[in-house]
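Heads up, one of the protein chains got dropped from this complex, but the rest are sitting where they should.
Showing chain A:
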Amino acid sequence: MTATNSRVRPWLFHGGMSILAALWVVPLALVVVTSLRTFDDLADAGLASVPKGLTLDPYRQALASGEWHSIVNSLIITVPVVVVTLLLASMAAYGLARHRIPFRRTLLLLMLAGNLLPAQLLLIPVLKLTEQFGLFDSRIGMIVVLTAVGLGFYTFVLHGFMRGIPEEVTHAAKIDGATTFGVYLRIVLPLTKPAMAALGSLAFTWTFNDLLWSITLLRDEQKLPVTPAILGMQGQFVSSWNVIAAATVIAAIPTVIVFLRFQRYFISGLLIGSSK
């Protein structure tokens, strides 16, 4: 009985998982297929129909409508945001985790509380502030705001990781003459690398996919990142589904690359706290 059980089980498992995986892939496949069809074909036969033929035209149209430019804008905003957030968050987390700073718990909770506010609540005040500081409708303004918005969460997570680093390691470094900053740079930072990589890829995805802040803080079409640019391809009543699908596929490429590149860290980053 147990013998048959152990033979049947893998089949059940793999069968079930294949179905789940297929369900997972269907929407993605639908987007890719849609992106390869002509608009008239789609309008005539509907989305859920067998394509009459495949064409790369939608991709050409998406790129011709200036998608490259908006992807570059997205990267100009995303890369500094990720780097600056991680740098500041890791410093703050180190300070809060390893030093007896007065009100450190309050500070940490304040940062977390800030994250619990819905972004919609902040839109108008932040818009007015950026205008006062002359950062409205500029990519620098976007970088500043997105960095500030994410900082609390990243600090909170990194704080958790850094508390897991044995005190003995940092004490040993101190005894060997390392300064506070030296300990941060040579001991804490290398040990937090998996967590940083995991957070980095998350931060990249979130920032790259941000839509709300960019349509609030940016106005000039030339400065728009890729998400509002794709939104701008939609018409008031009808949209070229195929071109939008193609644009979406193109826009997903950078995030996919980042995720594939950091996937290894991502999984080990998730595990690092678990064995403590």
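Here, a residue touches a chain if its C-beta (ideal position, glycine included) is under 8 Å from a C-beta of that chain, and two chains touch if they have at least 3 such contacts; residues count from 1.
In this section, contacts and distances are computed from a predicted model.
S.K.: Given that one chain of this complex has been left out, which of "ABC transporter substrate-binding protein", "Lactate utilization protein", "TldD/PmbA family protein" or "Aldehyde dehydrogenase family protein" is its protein name according to UniProt?
M.R.: "ABC transporter substrate-binding protein"
S.K.: Touching the left-out chain: which of A:15, A:134, A:166 or A:182?
M.R.: Residue touching the chain left out of view: A:134.
S.K.: In the whole complex, not just what's shown, which of A:178, A:231 or A:252 touches the removed chain?
M.R.: A:231
S.K.: For chain A, which positions touch the chain that isn't shown here?
M.R.: Per the touch rule, chain A residues meeting the hidden chain are 39-40, 42-47, 124, 127, 131-134, 136, 215-216, 219-221, 228, 231-239, 241.
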